[in-house]
Structures are given as C-alpha cells and as structure tokens.
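Accompanying notes for the structure given below.
With one protein chain removed, the remaining protein chains of the complex are shown where they sit.
The block that comes next holds chain A.
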Amino acid sequence: MFPGRSGLKVTGGWVLMDEEKGEVGNLVWAGTAMATSSEEVLLVVKRVRQKKQDGALYLMAERVAWAPEGKDRFSVSHLYADIRCQKISPDGKSKIQLQLVLHTGETTNFHFTSESSAMKDRDAAKDLLQQLLPKFKRKANKELEEKNRMLQEDPLLFQLYKDLVVSQVISAEEFWANRVSMNSVDHSLTNSKQEVGISAAFLADVRPQTDGCNGLRYNLTSDIIESIFRTYPAVKQKYGENVPHNLTEKEFWTRFFQSHYFHRDRISTGSQDLFAECGKLDEQGLKSMVGQGVRNSMVDLTSLEDKSLDEGYGISSGPSTSSHNKTLKENSNAAIIKRFNHHSAMVLATGLRKQDAQNEQNGETSSTDGNSKDSDFFQPSVKKVKLQEAIEYADLEQENGRKPVALNLKKSDRYSHGPTPVQCQQYATSQDIINSVNCIRHEIADYTPRLTQVLSSSTASTAIAALSPGGVLMQGGTQQAINQMVPNDTQCELKHLYVAAGELLRHFWSCFPVNTPFLEEKVVKMRSNLERFQVTKLCPFQEKMQRQYLSTNLTGHLEEMLQTAYNKFHAWQTRRMLRKT
C-alpha cells in the first residue's frame, strides 16, 4: 500500500566470497546501483531455495536479499524496515524453512537445503534477523501505523491520497509533509488519558462461590488485585515481602482471604496471622485521620449530631466514649462502621496518593490520606476569596465604568434618504394638479363596477402569452438547479477533483514568497504537478462531460484557479530570470 523503495537492481559488480565459510567482507557494486554503492554483508547462506530455485541468501546491513545460483542479480530483496516478522517452520518438520512476513502482508519463503547444516544455517539466519529487525522495526512501524490509522479514519483523506499519490501526481513524502506534524500533536493529547478510579465495592465484588464441599472459591482478577494494592499499600508491602520467596501468589491470596483482616469482625487472634500487622496499621491510620479532623473552616462537622427532641423523636446520644458501657453488639457495630469509614477514606486517598507516590518512596498509609489535601485547600488566601465571592454581587455594585463618547450628528436627516435620487420625477404644475383631480372626481362619481367587461379575450391571451415560459416576462428565469441536471457520480467526481486540486494548490501557493532554494525547487515541482494533475485528471473529466452532453461548465472555476497558478509561476520565473541577468 505504501510505495516503498524498489529493490536495488545491480547489473554489474562482483562478490567476494569465501567458499568455505560463506562470509564476505565489504562488497563494491559497480554499475547502475542507486543509493548505497557499498553494502556490508553480514551473512551469506548457500543452498537456500526460494520458489523452487536454488540460490544463496544474503543478509546485509539494511536488507535481506536472495540471488539464484549462478546469477549475480538479486531477485528477492527486502529492507529490514519492511519486514514485519519472521517465522520458522517447527522443529520436527522435514523441510527447514524461514518465512519473512512484510508489512504489506506478502510472505517470502526460504528453504534451507544444505544436507549437513540446514538447521544451523537457518538458525544462524534467524538469530541475525532477530537482532537486526527490531532496530529497523520501531522507526518505520510507528509512522506507518500512524499513517494507516489516519487514512482509515478519514475517508476524505484516503480519497485524496488515492487521487494524488497513487496516481503519481505528487509523491508520498510531499503528501505527508504537512500532515505528519499534526500527528505528534495528536499523540501527546491522547497520551494524557484520565486515570481510572477504584470502585469502592471492589472487595464485595469478589463474590465467593461454593465449590461443592465446604470450600469457597474466590475469583481474583488483576483489576481486583490492583485495587487492593492501591487501596491498602500495607497489603502490597506484605505481598512484596512474601511473594515469591515465602509463598506463592495463590497461597498469599488464600491466606489473605482466610485471615481475619479480611473478615467482617476483626478480632485479633494473635500474631500468627500475616495480616495482623496490617490491621494494626489500619487502626493507626484511622486514628490519625480522625485526629487531623477536617480543617475546612467553612464546614463544622461537629455540629452534625443527632439531637433528640423529645421522647420518641430522635435518638438520645449517650456518651459514646465510655467503652465499658457498650454491649458486645454495639462494639462490633462500631467496629464495622469504623472499618467502612476507613475503607472509604483509603479509596478516596488513592486518587490523591498518585502524586505523592511519585514524590515519596515509602508507602506508609498514615502519611497520606484525604484530609491533608483538603486542609491544604483552605489556606487563608483561598478562604478570603471564597468569602469575597459569597458576599459580593457584581451587578449590584455601582456603575463606575467609563462614560462612552456620545455620537454627535449634525445632519442626521441624511440617513433617512434612501437610494432615491434627489431630483423630482415629474413636476406637475398646480393647474395640472387641479385638472387631474377634477377629472378623476368626475370619473369616479359615475363609477359602477362592470365586472363582465374587465378583460377582452385578445388582451387576455396576449397577457398569457407573455407569462408563459418563453414569453416576454419569463426571460432569464426558471433555470433548473444544477444539482438536478448533473448526475450524482459526476458530482462526486467533481468534489474529489476540487479536493485534490485544492491540496495541490495549497502546496503551490504556500511556496510563495520564494526565499530558499528548497522553496524554489518545490515551486517548480508543484507547477509540474499541477500540469500533470490537469492532464491526468481534469481533461478526462472534461471529455467525459462533453460526451454526456452536459452543457454547464462545471470545470471553469477549476481551470481558472489553475491558470492563476500558472500565471503566478510564469511571473515569478520571468522575474527570477531578470534578476539573474
């Protein structure tokens, strides 16, 4: 799909070969070689068949090539940049083959037929390719993928590409010159994705299933594991300490779910449990959080208490700090509520911990929690601004804007004159006026409507003739809309022509003013491109239109645009010649 560079055709030249080993030093190719005149050959493998022909495989610095036996021209040549991957035949097979898959999807098979060392040869070739391919792969791949993606996403771009590059009007590099710069901008934008947050219910989502005999199956996905690690860094720490040295992953998680740390009622059963320490850390964290409190001076959390109004209205809050009065049930309820609060606080803190984790190296739970960030927000200056916003209303303030300059019109009656000329149309003398008025008065005084004698047939038919199509009054009207007369596919083709011409003209006109030699070359090239476009695309279209007897001139504007470009080029050229002489 992408026109890559065609293979190096070498007509003359020689190869220095070492018959035994097959390794070669530097080669010099004489004759009509393009680009590189000397290539370093890294490996030559003889007795390689390709398409049922014997020959030798040459691995060079930038490409791999194969020449048939006895000939010195490469019939197969692929740049490493074009190769997507290599495949080898499985070890058990009788045929030892290496396949190269290109980006375009083409495959080339090499069959290693040496009786003694086929496998070795093949493996040597494969290893060398394995080393070389990644070097060239990364560069080309990303660009090509990007271009591919762009063409697929935008059908208009794709059409433009087909029109211009595939039909050889301009080269692919020119086409992509302006657009690849857009690429890098897009990339950086898409990289800044939003982080996915943690669902607070992730632990509950690990729904255990009974597996028949008194056991439970917990299904852990990597998402859940990640959530656990992000919310409880202590667990992550334990994981890091114990896996894989002491426990396997499976054992770790089994212990996790078995431990009371995970269970609803966290009754500490002694220090054999791996996670008892985590429980203690959690307690500490919670205490510190509560100790910090909420430092938002705008919010007073302590005033939110359940106050009972009277018997039966609300709950009377007894002293909650005296622990010896609590029943067991109250204790466990309080414990659960504490755990829920802690869990929610940790989940919220994960979002904020992101930034801190980059700064700090330790993963202490108690150092980072949601509260500290909150209190940061309410520095004195921020508080002042908030208070200011709350008490002031902009539109209730006094008007203290500058007074605008008043418009001072001297002869404003000029505006009321329309585009009617100032001279009077017909001057009627007062005698005329009197005569006319008397005349009309007499006439109307005797007026009776005679509706049957309004129109004679001859006058009627003259009037109708004038109003019929082709008549006096109908000249220059009732033209059919162009889009009804021209068939749809012609319209589409015209649109494509316009888009392509627009692109070429854009390249052309962006060369002016011609300051650098690069622009000079480019402008000359674009001129020839425009001519080529006109010949290959525009003229056939015009001929097609003529054949279809379409009399409307659809391409007039295009031709005008091209002609303007030619004129400008001509002017520039003559000016340049004059300057030179």
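Throughout what follows, a residue touches a chain if its C-beta (ideal position, glycine included) is under 8 Å from a C-beta of that chain, and two chains touch if they have at least 3 such contacts; residues count from 1.
Following the convention adopted for this analysis, contacts and distances are computed from a predicted model.
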Given the choices "Carboxypeptidase A1", "3-dehydrosphinganine reductase", "General transcription factor IIH subunit 3" or "Large ribosomal subunit protein bL17m", state the protein name listed in UniProt for the chain not shown. "General transcription factor IIH subunit 3"
Which residue, A:214, A:303, A:398 or A:416, contacts the hidden chain when the whole complex is considered? A:416
Consider the whole complex, including the chain that is not shown, and state which of A:131, A:436 or A:574 touches that chain. A:436
Full-complex touch with the removed chain, picking from A:460, A:485 or A:539, is A:460
Sites on chain A contacted by the missing partner chain, in the whole complex: 407-412, 414-422, 425-426, 428, 430, 432-441, 443-445, 447-451, 453-455, 459-460, 462-464, 466-467, 469, 472-478
